[in-house]
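All protein chains of the complex are present and in place, except for one that has been dropped.
So that you can tell them apart, the chains are marked A, B and C in the order they are listed, and the count of residues begins at 1 in each.
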Amino acid sequence: MQGIILFTVLASTYLMVIAKRMPALIRGFRFQSFCLFALTLIMAFSEHRLDLYIIAVLLFVLKVSLIPHFLYRTIRRIRANENLGLFINPQLSLIWAMAFTYLSWIFAARLAVFGQAILIGVMAIAFFIILAGMFLMMSRMSALAQIIGLLVMENGLFMLASTVSGGMPFFVEIAIFFDVFMSVLIMGIFVFRINKLFTHIDVNKLSRLKG
Amino acid sequence: MNKILLLTLQLAFFITVAPLLSGLITKIKNNIRMREGQSVFQPYYNLVKLFSKSEVISGTASWIFRSAPFVVFSSTLTAALLIPVFIFTSPAHTMGDLLAMVFIFALGRFFLALAALDTGSSFGGMGSSREMFISSLVEPALCMVIFAVSLQFGSTDISTFSGAHAISVSSIIAALALFLVSIAETSRIPVDNQETHLELTMVHEAMVLEYSGRPLALIEMASYIKQMVFFFLIAQIVFPICLPSYENLAQAFSWASWYCVRIILISIAAALVEVAVAKMRLLRVADFLEFAFVLGVIACVCAIVGV
Amino acid sequence: MQISLILGIPALLSIGALFLGKRKIFGIVNCIGYLTVLCCAIGLFIEMILSNSAKVFRSFIYLDLLSAYFILVISVVAFAASIYSIGYIKKDIANKAISENKARFYYCLFDLFCFSMFLVPAVNNLGILWVAIEMTTLISAFLVGFYNSKESVEAAWKYIIICSVGIIFALLGTILLVYALSISGLSKSLNWSDIVPVAHLLDKNILKVAFIFILVGYGTKAGLAPMHTWLPDAHSQAVAPISALLSGVLLKTAIYAILRFGIIVIKGVGFAYFGNLMILLGMLSLAISCGFILVQKDLKRLLAYHSIEHVGIISIGFGIGGALGIGGALLHIFNHAVTKSLMFFGAGNVVNKYQTHNMHIIRGVLRAMPFTGFMLLMGAFALAGMAPFSIFISEILIICSAFLKGSYLVAFLLLGFIAIIFGAVVHHFSKILFGNAPKGMSVEKEPLSGKLAFLFLSFPICALWIALLFTNKDLTWIIQKLFQA
Partner (left out) sequence: MLDLLPKHIFLSDPLSLFFLFVIFIVSLPSAIYSFGYLKGEYPLKKIILSWFLLAIFILSMAAVVTAGNVLVFLVAWEMMSLASYFLVVFDTTHERSIKAGTIYVVMTQIGAAFLIAAFMIMYSYARSFDLFALKNACLAMPAQTKNIIFVSLLIGFGTKAGIVPLHIWLPYAHPQAPSHISSIMSGVMIKTAIYGIIRFVMFILGVSAAWWGVLVLILAVISCLVGVIYALMEHDIKKLLAYHSVENIGIILLGVGLAMFFTSQGLPYLAVFSLMAGLYHLVNHAIFKGLLFLCAGSVYKATGTRDIEKLGGLIKTMPYTAAYFLLGAMAISALPPLNGFVSEWLTLQAFFLGALNVIGGTKLFLGFCAVMLALTSGLAAACFVKAFGITFLAGPRSHYAKEAKEVSLSMKAGMFFLSLLTIVFGLAATMIIRYLTRAAGSAMDIDISHMQFSLNNITLNPQAGKSIYLSPPLLALVLLVLGITGLVIFCAWRRKRSVRHNTWDCGYYRLDARNEYTATAFSKPFRIAFSFFLLPYRKTQKIRESFYHVRSFTYETHTIQVFKKYLYDPVLVLVFRSAKSMRRLQPGSIHLYLMYIFITIILLIVFMRWF
């Protein structure tokens, strides 16, 4: 059962990588968060750990409903053009994504030398999600893409933490979620400010501070 | 007490004999040029004439212009006192040695150059600039000669090489180099022309152009003495005759005559050079002095090799 | 007991700032608050030195000598910044740069920022350490983007994005550490005090990878070379007292985090690995900052690049190791924090008066503002490492340890870069300070609070003898305690 979920997580990340417009990207993110929620539920159910349930619920509330809703609202409020402004066209980014998968698979194999196969697989996917997040931030012009890139990397981390080492201490998880939510809020505010000052949210044009 | 006596004797000797030497050289030059020329004692007549004439001093001149003749005269005479003329070691030899003599001449030249600039005429400036240029190039050549002599005889004190010593190749080459240097120092023809008043060629004359009357006489006398000092040095290095030591004063006068013969020989050589060679351009003088410097180096090498 | 005061006061002040009416009164209250924090920090530090045992409260707060030292450094700069910000905010309001209630908002953010910075050295759990550093980033983002001009918003955006990316990598490193712990079957608690005794049992390979992510992650926050790109923009656009806090102390908290993990890695993998990595990044940041300082036109960016240079020297100091190296680096942290904040205060005054950052326009500061001019001159020479000032001593210690260790290449490169940067600093600051002031520039008196801040800071800079005393007597003893090496 975990294998299927892992596969869906992988698929959702590929979806995001080839997304050309913002709503598609946010939908991809929402789908990925949902898969993670499902994964944590299964983990919580199999290990009968109460705190995992709370984390799963928190994950769902935050990452599946609240944050995507907040992002949609910002897009509508600032009426920015919705395409992401790609540096690298979707086909090439797909090839990059596959390269990253292979790269993270080698890295995971070298790292977890004596772990079982499923463990290496999970770690590989987690590393891939982090690399994909980074790739999104580096290759998309729009500010929102960078926010989502950050969130995707954070998802990858959460997945690595919960599956590989049974999750961080409960209190730390809560603090991290709270922090992530805070940073998304603050970045949203800044997106509004950029839009008001620069009348566009294309981060690539922000290059007045040189040298 | 007889040290002071000997010093005054040497002083008198230089003051009286020096003009005669210069007269002799002009006489030989004129004879070679198949001309009657002035008498041998003409320099004495000039000095007496100058002493009796009144003096004209330029308006812009300062105390340096008036004091320069005395400094030139005293410095040249001090250098003269260092030379062992009558006895083995000159009475004032503890005062300095060959190196000190170079610097003493520099003192005289320094003041003369300043006096030349003091009058404000362009002749004086030109003369002092050329004089300082030539003298600054003479110094390395002179120093190399002294170095050769000190290598040969062990120290730069003049009395060391006034004793009997075998004629060696290095001392001959050193003497030749010294001869070329003395031409430059005493402003003989290839470097500078004494008799002419043509602005472009004169060096020493240009500096003393503004002088007249008694200061000019003093400067003339100083230049004669300087010439004699150089000839004595050359003679001492080339013709090594052991001068009598301090005790037997009686022999002093007999040896003095042999000494004058050597001086006359050198002055003939000097006259010959003056007649044979034409005056060089100022910047060619640098090569002339470099040649003297190379001769000095050769003398050193011979001294090192021990020839 | 002191730690609760140290953490409590800023929190209270930040809440107070929102509701309290008069700004002028709150400024003074703020200073008094931070004065008490400074006294508590000094008390804590002395207590730590005497009773050489670490204090742990409910396994959440962990205080040993290293964290007490960093808290002391933070409190010194925070106190100076609070004094300076009274005068600075009054002038800003006078020039209509910010409105009245924005000033109140400024004080609240200022106190929150200090609270989060005090939290970092105090915390035991590495996860919470990460959260605290993330909090400092978020809060200071607003302070960087305070003036709401195009440049400051751009700087704030870059600051948030790059630092968040960096910190996420740091979190990845922490998670790998947890993974290493879980593999070797030990308790998964992230408390630093529990991990250190057991560090040598962990898997070497994973520890190495974890430390790389930690180094790059927290290195971004510390401004080490390849990840330093946000630093010049953020520090040049922030409000003057805040940029003093940013470059004086925030970088040091990130270095503190690297040190915490460094101790674990030293125990686990050995010193050579930690040392080489630190020297490599330190040397790289020294080289890059040296290039930028030479051709810099903007005054505040020049100071920002200077922070990168000094962070590089600190990391080289830690990389070289040995009693002298680590002692020198620790001393350098204090010296740099103090000198850099003095320079940023001076730069703040100058920029306020000349209304420009461009160094080609600023002329004759000594004539126009005699007090600030003199302080800038002294600070510039202190920063460049001239003799009578304390940075010279810490640099000498680091160079000395490099020679002792025998790594001549590092020592000669260090000396070369310091000499070039000295030349650049003197070149720039002599152009600004000397010469006569531009026409129509009235010589006006600086506010008393500004002067107090400068005097308070200039004392430690010249406190060369204290540095000598400190290094002489109990240097190795402190190092032993810190690193249990």
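Convention: a contact is a pair of C-beta atoms (placed from the backbone, for glycine too) under 8 Å apart; a residue touches a chain by one contact, two chains touch by 3 or more.
Please read these numbers as outputs of a predicted model, since none were measured by experiment.
Engineer: Considering the complete complex, which visible chains touch the unshown chain?
Structural biologist: Those shown chains that the absent chain touches are A, B, C.
Engineer: For the chain not shown, which residue from B:Arg130, B:Arg188 or B:His204 touches it across the whole complex?
Structural biologist: Considering the complete complex, B:Arg130 is the one touching the chain left out.
Engineer: Touching the left-out chain: which of B:Ser22, B:Thr156, B:Ser182 or B:Ser223?
Structural biologist: That would be B:Thr156, which touches the missing chain.
Engineer: Using the touch rule from the top, list residues of chain C that touch the missing partner.
Structural biologist: Residues of chain C in contact with the hidden chain: 157-158, 161-162, 165-166, 169, 208-209, 212-213, 215-216, 220, 226-227, 229-230, 232, 272-273, 276-277, 280, 288, 290-292, 294-295, 323-324, 366, 381, 384, 386-388, 392, 396, 399-400, 402-404, 406, 411-412, 415-416, 418-420, 422-423, 426-427, 430-431, 434-436, 464, 468, 471-472, 475-476.
Engineer: Could you list which residues of chain B touch the chain missing from the display?
Structural biologist: Spelled out for chain B, the touching residues are 11, 51-60, 62-64, 69-71, 73-75, 77-78, 81, 92-97, 99-100, 102-104, 106-107, 109-110, 113-114, 117-126, 128-130, 132-133, 135-140, 142-144, 146-147, 150-151, 154-157, 160, 209-210, 213-215, 218, 282-283, 286, 293, 297, 300-301, 304.
Engineer: In the whole complex, what residues of chain A lie against the chain that is missing from view?
Structural biologist: Listed in rising order, the touching residues are 87, 107, 134, 137-139, 141, 146, 203-204, 206-211.
To be clear about the criterion, only the chains that are shown with their structure count from here on.
Engineer: Chain contact topology under the given definition, line, ring, star, complete or other?
Structural biologist: Its topology fits none of the listed shapes; call it other.
Engineer: If you average the Cα atoms of chain A and of chain C to get two centres, how far apart are those centres in Å?
Structural biologist: That pair's centroid distance is 32 Å.
Engineer: Using mean CA coordinates as chain centres, what's the chain A-chain B distance in Å?
Structural biologist: Distance between chain centres: 101 Å.
Engineer: What is the distance in Å between the mean C-alpha positions of chain B and chain C?
Structural biologist: Distance between chain centres: 79 Å.
Engineer: Going through chain A residue by residue, note those that touch at least 2 other chains and give them in order.
Structural biologist: none
Engineer: Would you tell me which residues of chain C are touching chain A in their complex?
Structural biologist: By the definition above, chain C touches chain A via 125, 127-128, 130-131, 134-135, 138, 141-142, 145, 148-151, 153-158, 160-161, 164-165, 168, 171-172, 175-176, 178-179, 181-183, 188-190, 205-206, 209, 232-233, 236-237, 292, 295-298, 301.
Engineer: Mind pulling up the chain A residues that touch chain C in the complex?
Structural biologist: The contact residues of chain A facing chain C are 110-111, 113, 115, 130, 134, 137, 143, 146, 150, 153-154, 157, 160-161, 164-166, 168-169, 171-172, 175-176, 179, 182-183, 186-187, 190, 193-194, 197-198, 203, 206, 208-209, 211.
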